[in-house]
Structures are given as C-alpha cells and as structure tokens.
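Have a look at the structure below before the remarks.
As you look at this complex, bear in mind that one protein chain is not there, while each of the others sits in place.
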C-alpha cells in the first residue's frame, strides 16, 4: 500500500508501537470497506409512479442527502414517468406508448394514488393535506434533490420500452443507465430500497 | 526500542504475541462494525396497509426477532393505518382525513387486499386459509412483535397528514418519529426493506 504513511513501510515490527499498529489496522479496514460497502451511500429504485410512492422516494432521498449521504435514485418502470416535464401532455413514439401516456398522465405533478385515487380527487386532497402540514410536493422535492446533488438516473430500458425521449424529461438528470449500473452501486450501498 | 511493559497500550510490539495481535485486530473490526453495520439488525418500512403487505411485514419482523435479531418497523403512509385500534371506526381531524378513514377502514384487523379484494370477500377468504394453516392474523402478529421487543415506530409526518392522533393507535408503540431516524437506523442495519 503505497499511500500508507505509517512508519512501518518496511522491516520488522519490533519498532512499531501500538498507535501505529492501530492506525495501520484501521486503514486496512477502511480500504476494504471502500471496496465493499460505503456506510454513507443510499440507492433507491423508484419503480412506482404514484404520488404515494414518489413521496417516500423523494422524502427519503432529500432527507438522506441533507444529512450528508451520497444518494442515487434509479427511476424505472412507472417511476420514470415522474421525471417527465410537467408541460409534456403526451409522450411516446408509437400508438401504444402514446396511448399509455394518455391513460396515465406523466410527470410527478400529475401523479395519481395507488389507492383511493377517486378519479383525481384523492391526489388533490393529499396535496392539500401536505400543504397544510408543510410537506413539499414531490415535484419540489425533486428540485430540492438536484440542489442536494442527489443523482437522478433514468432507466434506459424503460425509456426505450415506454418511448420516452431525453427531451421529454426534466433537466438536471444523470445519463440514462441500466440495471447493471444500479446493481454495482447497490453492492456498495449501506441502504438499498425498491420503492 | 524495547519496553518492559506487557500491556500493548504503549511501547513496541516485540512482546506482543500472535494471539494478542489477533484479539486486537478483531476488536478494531468489531468497533468499526458497530459504527457502520450491525449484522444483527433489521429495519422494515411498512408502507403498505393491505393484508397482503402487513402480513409479510409482521411475519418477517416476528421471525427475525424470534431468532434474536434487533428489529424495528417504521409505519408510514398506508401502513400507519394498520396500527389504529380495532374499535376506532373513524379517524381524522377534518373532513378530508375523516373521509379517508371511512373509505379505507383503519386497523390491521380490517385490512383489505391490494388484489382480489372482492369487496371484502378476498380478505375473509385469506384469513380463513391462514387459520386452517396455522398462520396467525397480522393483528396477533403485531401483539407478538411487541412481546418480542420489536420496535414499532409510527411516522410523525403521516400522523399529521392523515390526522391520526396518538390515542387512535394501539398501545405499546414507540414515540412517533421521522424519516431521518429511520435512515440513521437503516445505515447500520444488515437488512432494510421497503414493504
């Protein structure tokens, strides 16, 4: 280990004292930790696109980032639609993907609820309750996440499947990526959640 | 650089033998582990309030606790309703939150199913099948969890949003808490799941 700065770069241990030994052991522990599990890293898979899932996703991401954690969110399947720009009414590259965006209006600003959607009344009520209680809406939490350097990764495969183009999505996102990258990161993450 | 001392708190290492060195290294590894990841700790985020989610939540929590793990469950969003007392028919502090409790009857004892709810017949069938197979209902598993010292934490923000008061909830819960506390605990947990 060339970067070692302890006095034991060579030779026997007779002249090494306990403090040096301790520093050396800690250094090797941290070195291995950096390869295997960074206790300060959080990775979320944002699979769900409903308000009741995008809220926990963005609340966990911003809360963790605000406390100094390194956070990445991988948006896949329904979750990817929450990254669509608010003013994009229809997305898609063929009748099937266009039809989907008509039935399932994209953008976090228009997300429904997985329960008690009540034709849109449920989400409206939830947003009112949130406002009354000082809880920011998910589209604001997404902006906050960007300011806190949360990595927001769109899933490339979902973009292809759902016919979403880069220009359909909000600014400030990372490059579209795949499951392999998400797995590589989760391997080292202290917390990985599928939401 | 020889010293006459036997303790390893100071001096050279010439008088330290392999067993002492090994014990010292293990001690430093465990010390770091306690700060970063406790292999015996499980944290669940109970987001879903349907029978088909509360069941896995309470089965995993009690099974892990019975095997000696330190378990905490953070009840948020729909999941929080499963902590409402069975005899509370209506919860909420205004027409919106009251309306929610009317449409989505609270308490684990009255939980529906996310699929095949069939106007309540699905959950009834599931409970019958469970009884026949010796699987305890979730409200009993919650009691069992308390006896096994599982920490049951209501999410403060959800309580505010949904207008749930402390007296609406069953006894034996921890103090209402927030995402930051849940994240802090998950950082050190061997297993963290969002259910």
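Letters A and B mark the chains as written, and numbering starts fresh at 1 in each.
Note that a contact is a pair of C-beta atoms (placed from the backbone, for glycine too) under 8 Å apart; a residue touches a chain by one contact, two chains touch by 3 or more.
Nothing here was measured: the structure is a model prediction, and the numbers come from that model.
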Of B:26, B:89 or B:166, the one touching the omitted chain in the full complex: B:26
Residue-wise, where is chain A in contact with the chain that is not depicted? 1, 8-15, 24-25, 28-29, 32, 35-37, 45, 47, 76-78, 96-97, 99-100, 103-104, 157, 160-163, 178-180, 183-184, 186-189, 192-194
Absent-chain interface as seen on chain B, which is shown: 2, 13-19, 21-22, 25-26, 29-30, 33, 37, 39-40, 42, 52-53, 55-56, 59-60, 63-64, 67, 69, 115-116, 125-126, 128-130, 133, 135, 190-195
